[in-house]
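Right after this comes subunit A.
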Amino acid sequence: MSIPTEKRPVLEIRNLTQNFGGLRAVSDFNIQLMPGELSGLIGPNGAGKTTVFNLVSGFYQPSEGAILIDGVPTGGLKPHKVTALGVARTFQNIRLWNEMTVLDNIRVAQHYRLGYGFFHSAVRSKRYMRREAEIAREAAELLDIFHLTQYADEFPKNLPYGTQRKLEIARALSIHPKLLLLDEPAAGLNSSDIQELIRLIRWIHEMFAVTIWMIEHQMDVIMQLCTRIKVIDFGETIAEGNPEEICNHPAVITAYLGDDTI
Partner candidate 1 sequence: MLRRYSVHLSLATVGGLIVYLAHQEYISLYIMSVLMFMGVNIIMSTSLNLVNGYMGEFSCGHGGFMCVGAYVSSLLGVWLFAGDKVFGAPLLNPKYTLYAFPLLILVGGIAAALAGLLVAIPSYKTRGDYLAIITLASNYIIISVIENIGAIGGSRGFMGMKQLINAMGKSVDLPWMPIWVFLFTVFCIWLMRRYISSTFGKGVIAICQDEVAAEIMSVNTNKIKTITFMVSSGMAGIAGGLFAYILGYVNPGSFNILKSTEVLVMVYLGGMGSLSGSVLSAILFTILLELLRPLQIVKWIVIPLLLIILMQFRPEGIMGNRELGDIFPKLKKFYRFK
Partner candidate 2 sequence: MKRLLTTLSISCIAMIMAVQVIAADTIKIGFNLEMTGDIPKVGESSKFAAEMLKADINGAGGLEVGGKKYKLEFIYEDNEAKAESAVTTTLKLIEKDEVLAMIGPNSTKQAIPAGQVANDNEVVMISPWSTNPDTTFNRPWVFRAAFLDPFQGPMAVNFAIKTFKAKTSAVLYDLSNDYSKGLAEIFKKLFESKMGAGSVLAFESHGTKDQDFSAQLTKIIAAKPDFIFLPDNYNQVALIVKQARQLGFKGEFMGSDAWGSSELMTLCGKDCVGLHFSTHYAAAGATGATKEFIERYKAKYSYTPDDVAALTWDATGVVLKAIQNTGGLTGKLKKDRKAIREGMAAITSFSGITGNMKFNEQGDPIKCGVVVQITKNGEFAFNESICPE
């Protein structure tokens, strides 16, 4: 049994700064996400939210500051290594592998714990057979949980948009993450789909006991789900607190509505 991790944050970001050329996309960003938390990150367009996610998932290397996943610093790690530490994410624009079956989409995401390489796949060793069977079984189970089994042999591009979102989340969860980053999960969904999405995220949060951090523009999604929200604008943190506090925070209102004091 592992040491209880109650007190250790799943994600800790210290003084994170990111420069693109002369542009400062993120500046001095700090956060601690405790296990089981469901937190939100909001801000106007171009505020640097996705950049933060890209930094956390290892897609960019931070100019300054440190990111720790469960106490492990991710500096210098390639994205797939970060993912193996237990960080999964979805994308603003759905990025499924469109010409690979739904089942294969889940299977390929198991690369971090394949436990075999080219040689085993060539000779079809015992280990290969065992691992492939396990992966196939787990993938099937996962699809079943998400009620996607009927689509297992379909190509994602042929699925309705809402289902694609769901599949992308399922794919992210298939790597058993400690931390799930959702980048605008409600984008492009209609209102009934949004209600279903809220239920889904809530259910995932309980069912998989995963820490969730999400970016979202739909305020009702954020307000209904998140216990803590952080607001950034031009890379700077401008507010932090629970939904109610954020709603009434003057800096947030200014950032969203503009400084229209006459």
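The rule is simple: a residue touches a chain if its C-beta (ideal position, glycine included) is under 8 Å from a C-beta of that chain, and two chains touch if they have at least 3 such contacts; residues count from 1.
On how the list was made: all candidates are chains of the complex that A comes from, given by their letters.
Remember, it's a predicted structure, so these values are computed and weren't measured experimentally.
This complex pairs subunit A in touch with one listed candidate out of 1 or 2: 1.
Every residue of subunit A that touches candidate 1 in the complex is listed here, in rising order: 57, 59, 78-80, 83-84, 88-89, 91, 95-100, 104, 107-112, 114, 116-118, 120-122, 124, 128, 131-132, 135, 171-172, 175.
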